[in-house]
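The complex appears here minus one protein chain, its other protein chains still in place.
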């Protein structure tokens, strides 16, 4: 009897509180409970606000990386192909957005009916999904944007390796296929609940999903495409604008603070992980920078800016997959190995005669794979539970209390990704070659900017004499150059 | 008696809890209520924190657009006027801040005593308003900064159309008048609770308020100013630095993720709208990009970077007004139309002989007006309530369940804005012309950088021969150029 009595009291209090709310008009959508006692709905509304803000603001930084890629690539190649590089990179965002919305996002994050291979729902997500929670406290549309920024990143990597000689229509076609098919399938495997996730594969922010995929397509493309006209093996074609190259690289490093920390997909309750991610991202980048600086000095006697810039990216790519699961010391080791690997891979490319114009595969493939393997070596048992997969709580081979379990899955996942990406990329580029749309028409290759775009990147500037002939030819509306 | 007994128990618990807090040091200033039961004050404090963070961080991105405008314009014009373009754009921020603080913000957001025309309070807001809530959960000073970034954007649009030939003092004067009078009046009409808001006019983030206003002033200025010396009608003067132009454009796209999503003026409880805004912003930009790319290719046979860059901005400007009220499909349509309109407007300018140096009116006026009209066509009845105006819940003409109501008001609002801005701009530029302060002195127009600023943007670089004469003339402290 006592108990029932108290229950009545409670109901009465709730009734009065509701009336009070209705009369005094505290925003009903927010304060659903009581004037002085907030409910869990209030807390959830705040949590959605915080987590959404975090994911979107970091997503904006990831989007900004498009500019970094565009001008890093442009700075690293020859002036005569700069317009071509600029427009190709710019279009990754435009084409990427449409293709990712129509089909890519659904393949990556749609339900897969248990196949674990690719999603078949969530195509062209609309306004009806605006408040539908996708993961944690973020909505489908929030996830769409964050992942769009990643997708654009993945596809833009390719253009760097194939710069200065790709047919423009061929570029449009391969961008659609990468963003619409090749890339999202791997996303589904790892981040969309697919078979690799189920195996306990670790890839926090994309050493495999973004960088290995981009790097494999890049090297396959550069190989099938063949070298640039005038390429001399064993001797790098020097960058034409190191100001642009540095600016692009620092924008990428800045954007990486969106890429990695944002991959927690929320902020509330995971600030510890975010702190670790940022520390490791910073140290990995720094270690890669210094490793490349000193290793290149050791080899050439020069403090080489190009190597140093790429070294920071090597460290960042390598640490991206594991940054939530490793200690700072491991991040430094991973960065150092990445920075050296970068330069050795560059030597290898010259030897196997693949003309990767900006070293895209050195940065993204070599260091991407290294970063994924390194998780198998350095994962901390106290940190792996964040991944919430079947290997949560296990550690890497070189860590006390660890083992080979993670390493084996990492190798399998990396190989499977390379196989899928390599085969589909080869088919795609082979088909483009077969229809004559892979390489720019021979008559246009010497001055691709004028041939494809009718433009010159700095038309008012007089180039050095060896470039004058082309410039004169393409600058149709100017007086004859001095050589005449 | 039972009841009193329980009351004593409660007091005891609270006492112990307080002691516990005092001893174990949970911050007293925060936990104002009870150890286990937070109050709505706690919730409100958090909400203010989240909403303020969102508005300020997106506002920083909007501020960053100043750099985008500066280097896009500089890249799009001739090298010989680059310093003039750089300093003019840079000063929009400096002059804008002071003028907006002293007078603009008050006209835009002050109380208007029911006139609906302009505000007369909130001039020079000070530290006493730091915690005064202005709207939702954001303070007067937070609103001040966010709106300052918008004001700087509006005024900087003008410089692009009038580049390479405007008197520098004239530029200083017109900037003050735009930021202090012309622009804030329209802001008041639409966002400050003025007569257009009362009519149920929709402009989420500024297709009308920012872009139509900026675009009208730009075209009126370019018309009264007359063409650049050497301008040949029907033939565009080519951009002198496409690297700068692309960098500027991508910074603008990046900044637009502040411009549009931040215009919710909060994050808690509106994440659904934010998701829609970001999706539509992205798709509108992408559609504009691709529409311009293909339309220009269709016309010229070249994949033109300049058109493509401006196409993204055309899509962004057009989608800005409606992005919170439309479906993604409508965003794509709006972007496509914007991208084509941009190029047709450019043709029109050549035919009516207005030399808009960077196509500012093509991007901001044509696409701004189109974006405002498009809301009347595509507004979704389920989304218009977000505007909280008298037309909330109505839909656009082409939407099932919609009608012409919104469209009519949109047309009225757009015409009223064009009329006010056009007339005041004409008076302003006419007066400057009358006192000889609109166009740079004739003797300085051929080398405005040296004449007004005593500087050259890249003094160490040798330009093509047709530009040598000027360069030699202005580079006073260097050896004679090779032509001698």
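By letter and in written order, the chains are A and B; residue numbering begins at 1 in each of them.
Please note the rule applied: a contact is a pair of C-beta atoms (placed from the backbone, for glycine too) under 8 Å apart; a residue touches a chain by one contact, two chains touch by 3 or more.
Predicted model, so just to flag it, every value in this text is computed and none were measured.
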Exercise. For the chain left off this view, which of A:230, A:275 or A:393 is in contact with it?
Worked result: A:275
Seminar exercise, completed: Considering the complete complex, of A:102, A:242, A:348 or A:431, the missing chain is touched by A:242
Problem set entry | Option touching the unshown chain, where A:65, A:332, A:375 or A:394 are the choices | A:332
Exercise. Looking at the whole complex, which of A:73, A:88, A:304 or A:449 touches the chain that is not displayed?
Worked result: A:304
Seminar exercise, completed: From A:175, A:312 or A:456, the answer for touching the chain not displayed is A:312
Problem set entry | Positions on chain A contacted by the hidden chain, ascending | 33, 37-40, 42-43, 46-47, 50-51, 53-54, 57-58, 61, 78-79, 238-243, 246-247, 249-251, 253-254, 257-258, 261, 267-269, 271-276, 278-279, 282-283, 285-287, 289-290, 293, 300, 302-306, 308-309, 312, 327-329, 332, 380, 382-383, 458, 461-467, 482-483
Problem set entry | Touching residues (missing chain, whole complex) on chain B | 26, 29-31, 34-38, 42, 45-46, 48-50, 52-53, 56-57, 60, 63-64, 66-67, 70-71, 74, 82-83, 86-87, 90-91, 93-98, 101, 124-127, 130-131, 139-142, 144-145, 148, 168, 241, 244, 247, 452-462, 475, 477-482
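Simple rule for what comes next: only the chains that are shown with their structure count from here on.
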For this session: Go ahead and note the Å separation of the Cα centroids belonging to chain A and chain B.
Result: 29
